[in-house]
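Worksheet for the structure shown next.
Every protein chain except one is present and positioned as in the full complex.
In order of appearance the chains are A, B and C, and numbering begins at 1 in each one.
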Amino acid sequence: MPQMTDERVRAGLNREEDLSLLNEVSVKTAGVSHLEMCIQCGTCGGSCPAAMDMDHTPRMLFAMLRAGMREEVLRSNTPWICVSCYHCVVRCPQEVHIADVMYTLKGMAIKVKLYSDSTAPHFSQTFVDMVETYGRSFELGLASRHYLKHFPLRLPGIMPMGFGMLTKGRIDVAPRRIKQMKQLKAILSRAKKLELTS
Amino acid sequence: MTHNTFEPTIIGFTCNWCSYRAADLAGTARMKYAPNVRLIRMMCSGRLDPTFVLRALSEGADGVMITGCHPGECHYIEQNYKALRRYLLLKRVLKGMGIEPERVKLVWASAAEGAKFAAETTAFVEEIRKLGPLSWGKDEGGGMKDEIKNGDSSLTIHAERSSFEKEVAA
Amino acid sequence: MTERVGVYVCHCGSNIAGVVDVVDVANWAAEKLGRRGVIIARDYKFMCSSLGQELIEKDIKELGLTRIVVAACSPHLHEKTFRIAAKNAGLNPYLVELASIREQVSWVHTDKAVATAKAKAVVSGAVSRVIENQALEEIKVPINPNTLIVGGGIAGIQAALEIANAGFHVYLVEREPSIGGHMSQFDKTFPTLDCSACILTPRMVEAGTHPNITLLTWSEVTKVTGYVGNFNVTIKKKARFVNEELCTGCGICQEKCPKKVIDEVYEAGLGYRKAVYTPFAQAVPNFPVMDKENCTYFIKGTCKACEKFCPTGAIDFKQEDQLINLDVGNVILATGYDLFDARRVRNDGYGRLPNVFTSLEFERLSNAAGPTNGNIVLRDGKSTPKSVGIIHCVGSRDRNFNNYCSVICCMQGLKFAHLVHERTGATVYNFYIDMRTAYKAYDEFYQRVLEEGTLFVRGKVAEVTDAARNEREKGKLIIQVEDTLASKQRRIPVDMVILSSGLQPRRDSKDVGKLFGISCSTDGWFTEKHPKLDPVATMTEGIFIAGCAQGPKDIPSSVAQGAAASARVLDKILQKEVALEPVRASVDKATCSGCRICNGLCPFNAISFIEDDQVTEINPALCQGCGTCVAACPAGAISGTGFSNEQIIAQIDGLLMKNLEMV
Partner (left out) sequence: MNKYLLYPGCSMDSSARAYLESLNTILEPLDLQLDEIEDWNCCGATEYLGINLIPAYSLIARNLALATKQMDSVNGTGGTRTVITPCSACYLNLAKADHYMQERPALGAKVNEALSAGGLEYKPGTLDVRHLLDILVYDIGLDAIKRKVTRPLNGLKVVPYMGCMLPRPDYKHRWSDHEHPTELDDLLRALGADVIDYPLTTECCGGHMTQIGPETAFELIRRLIAGAHERGAYLMAAVCPMCQLNIDAYQLETNRFFHTHYHMPILFFTQLMGLAFGREPAELGIGAELVSARNALAHIGVEVPVTQEPATPRKKDEGLPMPRRWTRHEEKEAVK
């Protein structure tokens, strides 16, 4: 028995195989995932425009889900590289909701903080923070906060772009807010208490 | 205890070619389903005389399941469509008689759909369990019940049959 | 109540007895159903064994039983067995009823008490019903010894030859101008690589010249009436515009015809034919047909080159479609398949990218008698590919298209790999999901192709594109795929892509099924009577199926099915008459009110109205026994044997345990 790290415990991984993993992911995915129907044909991995940067192809990830490799799956960068282009989804011969499974895996990884690179989760979180504060996205705030944190050395590189966007009037300097922020907050705080269980 | 102890009794009519074979398949494949349904084999769902349903309901069944071949797959070419029309009309009649139309359910199951047959059966049992026992005949509705029981078949249906069957043939 | 009922509860080893307390059921029946006439109830290990049957026979004789209920398996399995046992003991076989307590009870429930209670109810239902059963006689009808075979592919040809050789007459109907089917388009056949034409054409000629076979090509069945042993079939013989009596098949008309047309059928769109044509040189029969849509004379009113040059004066522009009426006893449907239209898989690029070919196109390309004389070249007609990708499972095993496996595509893909390798020396890639090489000598062929150096990539191809990402890909077709064994996405540039397209039911298979009164699966393949034990019979007596019409299959299986179907037909012919289940409806003319409600209900036209008597009549020979009219009759004038109102109502009551001295 390998030693239990804190992380493993947090991930709920208390044995080598976690055969409920597939079911858990399936249940937590919006719509009917068809995840259990995967025939490992590789249409998804073949279709993916970003597969070259993934540590596992989506197909591989589904095999790992079946094998109950919770930690490895949640650590994978694959869901974070997914660009949601839905090529795999429409081509999948088994109608697996691949892109939605990727969202589920991201959510699960965030919950147990099992991701190898924090760039993507932080970007998502920053975006969500903006939306939860203003009800709208705020590109300037988002981009500056994100780039300062994750790509400080890239800033000079994208400065011309940002500058251009500003002078062309394509970036708001102040965020826009919705009127019924209170209502939205109430909805979201109720929603956060809910989870898909069946 | 939230456990519901009501065990409904359900009569299922199956056609010889598809749905009875689906039930056979469910058996051969050892699929488990709710034991509340007792089946009657007919050659075709088109054989289903609505009177049979009323008879079953009046004799103690809490629900009736009618099963047949999928539309377009009837062994007798198109008789299951007639079953479908009768079923829709029957629901109307039941409503008129004060019986929940949901107590009768039509299910298409091909000979290959043992799993569907099992799942639909179990689901129907649960639906009927929710509806509770059929109280028909146990209160003031008793008169109607006797009518059906005593007549050689159903007065109610017979009165309506001519118009009823004309729609079936359409 | 005077009936004497015997109840026999089967253990079926532990199949039933493991869940149902069979002894309890038997005792209960003897005790509680006594009032309904049960005088004996027994349980036994295997009722269907000869000892079990003897037990029943003995009781019938010794106890004078008049009704039998066997609580055992499904009637579809052993109803016949126990009917014969009853018959042996002198009891009418239709006075036996099976109560299915295996498929409907012991195999689907786990709780012993609940299962036993349900078994009792099922037995109770059967006992109540059997009392209402009536002694029936089988209906015997004579069998017409002629046979109709629809479809002149290899399965139909095989079936026709078997029956004809046995000395009986066959009408072989084919929609196209020649028999031969898809097999006549192929170059080589897997796994032995015999030349398709070499093994097929002798059979075609044999069928074409056999004294017991009447070929009806360029013809279609339009109407079918009747029933087993006595079908009446109408066939439309389309106008050929060529007099078959006079034509010698010399081919001069084709030579002289000025109109060139792309041959979408035989040449799969890769080659040309004339407006008057035989699809290929070895066509049987070798009389040409005229394609009215493309013939210059029919379009413009002038030309008639064919007529001018015909040495025997066989061209007949006035010929008309002809309706032929035939009486046959049995029918074999061997109508084959359509190739999946690969244009539907947009990501594979067929129809958009010129050098993507379908399997049938490749067959013509590699066929020595094909449009390129067997040269495997690109769409430009001259360049030889240096690299070729063969994609398996195109349109098959895919919920977006066809859900099933098309069976032949793996072997076909391997055959293509071999042919490309042999004829061009190109690098060949095969892209597959699973390699399915079941059956004799098939996997050995896979080994051979591996040995030849074909490169295999396990992965369903995601897309074929001409959008190059780098110099290496420029001007090529790029196959993008996950190599699932290497877990890497690969982009493989090739010159030519061949799609191993799947098979699908004929466009009109559902209509044909309806015409002959047989059903199709949801996919559209004809449904066999039993998927394992009766693969060539159908639910309709006297209608048999063979070849790909029943489901995707390769040549050996099609031939085997053709032969099997013919054996079944011969069996019927040699019996000279056939016994039909006596499940029939009949009208009591005294009670019939003449309302005609039932008249429109029968799809078999068994119901007719007698104007003189103002009553309805049912023809028992046409009635199939579905009972729809029985249920419909407002006057209760129609009764149906085997499933009468009395029987069904008794069974309802019985199942609901009415009139029982319940504890």
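Some points to look at:
The rule is simple: a residue touches a chain if its C-beta (ideal position, glycine included) is under 8 Å from a C-beta of that chain, and two chains touch if they have at least 3 such contacts.
As the structure is a prediction and not an experimental result, all values here were calculated from the model.
Remark: the absent chain touches shown chains A, C in the intact complex. The missing chain, though absent from the display, is touched by one residue of C:Asn347, C:Thr384 or C:Asn619; that residue is C:Asn347.
In the full complex, subunit A touches the omitted chain through residues 28, 30-32, 49-50, 52-53, 79-81, 83-87, 89-91, 99-100, 102-104, 106-107, 110, 117, 119-120, 123-125, 127-128, 131, 135-137, 139, 143, 146, 150-154, 156-161, 163-165, 167-172, 176, 178-180, 183-184, 186-192, 194-198. Residues of subunit C that touch the chain left out of view are 346-347, 352, 463, 465-467, 469.
Methods note: only the chains that are shown with their structure count from here on.
Mean C-alpha positions place subunit A and subunit C at a centre distance of 49 Å.
Subunit B and subunit C, compared by their mean Cα positions, are separated by 32 Å.
Within the complex formed with subunit C, the residues of subunit B that make contact are 9, 11, 17, 20-21, 23-24, 26-28, 30-33, 35, 38-44, 46-52, 55-56, 59-61, 69-70, 72-79, 82, 86, 110-112, 118, 152-153, 158, 161-162, 165-166, 168-169.
Residues 39-48, 51-52, 56-57, 59-60, 87-88, 90-91, 93-95 of subunit A are the ones touching subunit C in the complex. By the touch rule above, subunit C contacts subunit A in their complex via residues 347, 393, 397-400, 433, 458-463, 480-484, 487-489.
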